[in-house]
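For this view, one protein chain was removed and the others were kept in their places.
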Amino acid sequence: MSPTALVLADPRSPLGIRATLEALGAAEVLLAHHGGGKLVLGLLGHSLGALRETAAGWGADEVLLLDDARLAVFQAETYAWAAETIVKRLSSPTVVVLPGSTLGRELVGRLSARLRGGGTSEALELDLEDTGGIRVRRPLFGGKASETVSLPAPAVVSLRANAFAPPEPPRPSRVVPVLLPDPGAGSAGAHLLERLPVPVSDTPPLTQAPVVVSGGRGLHGPENWPLLEDLARALGAGLGASRAVVDAGWRPASEQVGQTGSSVSPQLYVAVGISGAIQHLVGMSSSRCIVAINTDPSAPIFKVADYGIVGDALVLLPPLTEAVRRVRAGVVP
Amino acid sequence: MEAVVCIKPVPEADSRLRVAPSGATYDPEGLRYTLNSTYDEAAVEEALRLREAGAIEKVHVVSLGPARAEEGVRYALAMGADDGLLLETGPGDAFDPGATANLLAGAIQTGPHDLVLVGRRAGDDETGMVGSALGEHLGIPSFAFVTGISVEGPSGSLRLRRFTEAGEEVLSVSLPVVVSLLKGAQDPRTPTLPNILKARRKPLVHQPLSEVLARLPAPPVRSLPVRFDLPAPRTGARLVEYQNPSEAAEKLVRLLREEAKVL
Partner (left out) sequence: MPISFDLTPEQRELQGLASKFAREEMTPRAAECDRTGRFPEEVYRRAWELGLMNLNVPAEYGGSGLPLLDQCLITEELASACGGMTTSILANCLALQPINLGGSPEQRERFLKPFCSEYRLASFALTEPGGGSDAGALKTRAIREGDSYLLTGQKCFITNAPQASLYTVFATVDPEKKHAGITAFVVPRETPGVSLGREEDKLGQRASSTATVTLERARVPLQNRLGGEGEGFKLAMATLDSTRTPIGALAVGIARAALEHASRYALQRSSFGVPIAQHQAIATKLGTMVQELEASRLLTWLSAWMVDQGKRATLESSVAKCYASDSAMHICDEAIQIFGGYGYMRDYPVEKLLRDAKLCQIYEGANEIQRLVIAREYLRRFS
């Protein structure tokens, strides 16, 4: 019997929709590697309106529509119950793929417990096993390592945001309304009182930031820091500095990265205009991924970096910030 | 109203990890464990502030882990929690998030648990799943990505703020409830030396896991570790070749997103 993959949509925000598309893309590739199967999208919510039509073009074989007042506010308890209703309808749901948005990341624990199946989160790679289970590679320890786990069916997996591409090309799907049984599950006791606007996030503290952007002498002067700050904001990054610029009084000592400053170990470290004195390297070389931008191709920073651009930071920063903004419009913390 | 905070000891953040001989997981030998600090400390702090505000009477701490997990529980007691329970696992016991939630629920069920608090995720496996799975096993609502808890509105309810990509939501939720904190109270208190000494006299029960298992069917472990990888040593930067700055930026972002998967 060919496998079925169920994706649950997070239609609440543009970011959630993008994560949903990534989940559809991931599920499609997974099925394709195993000679195809059925790709089902579960669209849960209330007064979904035009979204019904939009979602029909996202590339699933079938969209199961659960438009119900009890689903108006996302609550893991009711959504897990509704998802279980769908899973029971499907002939052989091998795997439930959840988007890497807050909805998917919250639901994965509850739904896998409810289905009494395997579950894991933050998937970077997925592969079906012959037994019908699924193999997932995922990062852990702040990205310092990765593990591969094997989940028996019915497996529930939420994805790491940005790790998968949307389906290509999207194709139309059949929309099937599903009614939820009455009475509903649990207490469903939550009431939405207020929705606040998306906050403009400030830069996180240096040592906790998942991304750190640091500047050095190659920025030529403190007046150029706004360029670096723009990039940091786009990445949701903490701001660091080399000892040289702290000593020169361009930046406060609290920003210094290195042996006499803070040690950082983010997922991504971007060293801009920093040559890479040893005292700096010991404070950041355990970062998972290091990017260096420097005019001098023989600068030591390129020896520890994963990716490098040889060039003038002042020229490269604006387009880089622009490119980052395009792929990361308000990332989930 | 009483709160239960679930905490987990994890290897210190700057630990040097090694792959275990099995290749499937990491080698715990020689690692130093701490209270799952930033996340769990914030959860304990949040509970203590609710207690200090008069909203709850007691803060209980529960942990599942080997005997050394006692240190984390003691730390929470020294911060101010009232009592602790350690579900003590044996050597070689390993539980995935679902099984962990199942066992914790088995222990929590036996006492008052109007508010169950967990940190955002564990600093080691980082699944962030235990909170909502706990809600399922306890049969009560659960909310994650919560950024603030306050006691407002009708009794038997709490007001939560939670993060969503569409903006923060303010919810009124009924008790009992499981809350996973995206971020808890800022600046969790550091236990003072006198409080560390006092905490020695607070009740801390070691409950062998077998006692929990006697009440509960053995939870199935559903995710089996297959392999554990550390990043390969660095061999020098891959330099992006480009004609103009925009091209360099585009290429770099693509590499970071598709190859390094850090964006």
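In order of appearance the chains are A and B, and numbering begins at 1 in each one.
Throughout what follows, a residue touches a chain if its C-beta (ideal position, glycine included) is under 8 Å from a C-beta of that chain, and two chains touch if they have at least 3 such contacts.
As the structure is a computational prediction, the values presented were derived from the model and not from experiment.
J.: Going by the contact rule already stated, which one of B:P11, B:G65, B:G119 or B:P191 would touch the omitted chain in the full complex?
T.: The missing chain is touched by B:P191.
J.: Even though one chain is hidden, which residues of subunit A still touch it in the full complex?
T.: Residues in contact with the chain left out: 243, 253, 259-260, 262, 278-279, 281-282.
J.: Quickly run down the residues of subunit B that touch the omitted chain.
T.: Counting over the whole complex, subunit B touches the hidden chain at residues 34, 70-71, 74-75, 78, 190-197, 200.
Simple rule for what comes next: only the chains that are shown with their structure count from here on.
J.: What's the distance between the Cα centroids of subunit A and subunit B, rounded to whole Å?
T.: 20
J.: Show which residues of subunit A lie in contact with subunit B when the two form their complex.
T.: 10, 12-16, 73-77, 80, 101-102, 105-110, 112-114, 116-122, 124, 135, 139-152, 160, 162-163, 186-199, 208, 211, 235, 263, 265, 267-268, 286, 288-292, 297, 302-311, 315-316, 318-320, 322-324, 326-328, 330, 332-333
J.: Where on subunit B does subunit A make contact in their complex?
T.: 11, 13-15, 17, 25-26, 38, 96-98, 101-102, 123-137, 139-145, 157, 159, 161, 163-174, 180, 182, 220, 222-231, 234, 236-240, 242, 245-246, 248-250, 252-253, 255-257, 260-263
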